[in-house]
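Shown here: the complex without one of its protein chains, the others still in place.
The block that comes next holds subunit A.
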Amino acid sequence: MSQSKSASILDSRILIPAIGGAFTKLDPRALARNPVMFVVATVSVLTTVLFLRDLLTGGGDLGFSFQINVWLWFTVLFANFAEAVAEGRGKAQADSLRKTRTETQAKLLSGSDRAKYTMVSGTSLKVNDVVIVEAGDIIPSDGEVIEGVASVNEAAITGESAPVIRESGGDRSAVTGGTQVLSDWIRVRITAAAGSTFIDRMIALVEGAERQKTPNEIALNILLAGMTLIFVLATATIPSFAAYAGGSIPIIVLVALFVTLIPTTIGALLSAIGIAGMDRLVRFNVLAMSGRAVEAAGDVDTLLLDKTGTITLGNRQATAFLPVRGVTEQELADAAQLASLADETPEGRSITVLAKEKYAIRARDMASLQATFIPFTAQTRMSGVDLEGSSIRKGAVDAVLAYVSSGSLPVSGNVAIAAGVESDTVRELRAISEEIAKAGATPLAVARDGKLLGIIQLKDIVKGGISERFSELRRMGIRTVMITGDNPMTAAAIAAEAGVDDFLAQATPEMKLSLIREEQAKGKLVAMCGDGTNDAPALAQADVGVAMNTGTVAAREAGNMVDLDSDPTKLIEIVEIGKQLLMTRGALTTFSIANDIAKYFAIIPAMFLAFYPQLGVLNIMGLATPQSAILSAIIFNALIIIALIPLSLRGVKYRAVGAGALLSRNLLVYGLGGIIVPFVGIKAIDMAITAVGLV
């Protein structure tokens, strides 16, 4: 997880261009995308025209209305600035990506046997062209390896400098345009035309260029537009109410009231929140193909997690030596280690490691022992060594038992006696192995010279801290389901140890797909990750399908997110980022609406003071003059946008507590806080501008 990419929020390289961006975004076509700010800009134009008219005719309180005008425009500019900063952070990443998209030459294979190639421009490649990429070449476009194996440097997209292997067939066949082959060669079938490659899409995404409003954003915009309309009614009717009372209200004051009442805070920050949410994922090395997917991540009810790599460390490891009666642990460990010395499988290595760590038996050298390694075969289902006239075997319990009773012993003598004597031992051995299987581990029997020694327990090692993560998810209301190819008994034991809520044993891709459909039929949203081509249907069916970057093209196309680090554990963080995005939106909307109370108390007494001086008692903040009150409210309204930019980019912190606790906390902070903060802020600004003598 390369968090190193995260730029500081107050990076001047982003802030300075954003100031320019704030002005270019005054383009009405850009403003029209944001109904609240568009309305603010429109009334600002109106009051500016009125100000200019007064300037020429010499009427009105020019100093006051000039300041209001300035702050109205600042409100719009601050909103633009927020968006520009959010986009700027993405742009910085896009620029570094763009560097990789330099013009490449491709070796296009032609002819029926594809033996010869011609050099063509990378951009001229079409889908289904086949190219050869050799050591040192840049892969010209996204594609699938159809022949060969090569090590590829994918630092351009993942930031990870260690090369990765890409080979035809299997689950590591996808290559990305712009990455470099370091050794060997591969033939690649092109799957994306120029301009629509993975990197192109990444650039478009992080820049926010193709950002579509998400469904929830659209709904929120409707609410904000509706509230704006309600406040149009509330303020536009004031002049005639005032006229009834024999007073009149200057338009600039009405506009000030209107702009402070409409939800400008959330209106200004809404798109920044959305862009920042995508950006957080990108910083996490996850690419969401749409904002919709990020929102869906927040809604996920069920997480399907592959056992291997996500819940367990990946390979089974030896965790104990369990000898039969009459054999010491030391003896068993010694034999087990000897049998595993040449066994290069992770399981074999773990046996030597355990023997060394637990029984201080140092690894010995096969050559000096003059031992012969007997490799594992599908027929014998055993492996071992023959040395100094002795033979050691380890393997599946049944296989070793059969081996012992069959009498195919190269050294030992009396089989009948051995079998007769050891029938008790056999029973004991079976008992131990059943015990182990029940606990979800795998038993491996060890025999030396026809004598059963005991069992090696091989176990899936559950990742440290993973069960805490699952109980955290449970508190978030998310059900976890472990997917594994293991038999139900093993699966149940690991599921219990890891603390998942459910498991799917002996899973096939079809079972995965039907499990997803089943959950969805219950109205639940499902997230999963996968890498193989056979995962593609399930990835497409899941509401949030995270494809591993190491995976196949089919998997990548089917998912709606790609994890560049290929770390399936990230699914959990993705859910958190989705939730954080939604929470930030809700928190700032609540804050924005709650602010209105204080603004009313600032402006209403100021507005009506001329003809109803008694309304002065509503000036509970004790603001100096009507003008300072109105100015303070509008300044607060503009400055709060700037003040909340960091929060909107960083996001409200998500805590894995129940929804009730989370809501009451956020309501307290952003609801009650939203009521109180402006009272304090407006009062402070009022004191400041009065001291400075602005009014």
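By definition in this document, a residue touches a chain if its C-beta (ideal position, glycine included) is under 8 Å from a C-beta of that chain, and two chains touch if they have at least 3 such contacts; residues count from 1.
The rule is simple: contacts and distances are computed from a predicted model.
Enquirer: Look at the options "3-oxoacyl-[acyl-carrier-protein] synthase 2", "Acetyl-coenzyme A carboxylase carboxyl transferase subunit alpha", "Septum site-determining protein MinD" or "Potassium-transporting ATPase potassium-binding subunit" and return the one that UniProt uses as the protein name of the missing chain.
Expert: So the chain that does not appear here would be "Potassium-transporting ATPase potassium-binding subunit", according to UniProt.
Enquirer: Of the residues A:663, A:676 or A:694, I need the one that contacts the missing chain.
Expert: Among A:663, A:676 or A:694, only A:663 touches the chain that is not shown.
Enquirer: Identify the residue among A:196, A:237, A:487 or A:506 that touches the chain left out of the display.
Expert: In the complete complex, the chain left out is touched by residue A:237.
Enquirer: Of A:59, A:346, A:477 or A:646, which one is in contact with the hidden chain?
Expert: Result: among the candidates, A:477 touches the missing chain.
Enquirer: Can you work out which residue in A:295, A:334, A:567 or A:686 touches the chain that's missing from view?
Expert: A:295
Enquirer: Can you name the residues of subunit A that touch the chain not displayed here?
Expert: For subunit A, the residues touching the absent chain are 215-216, 218-220, 222-223, 225-227, 229-231, 233-238, 240-245, 261, 295, 298-299, 301, 474-479, 522-525, 578-580, 582-583, 585-587, 589-590, 593-594, 596-597, 600, 604, 607-608, 612, 614-615, 617-618, 654, 658-660, 662-664, 666-667, 670-671.
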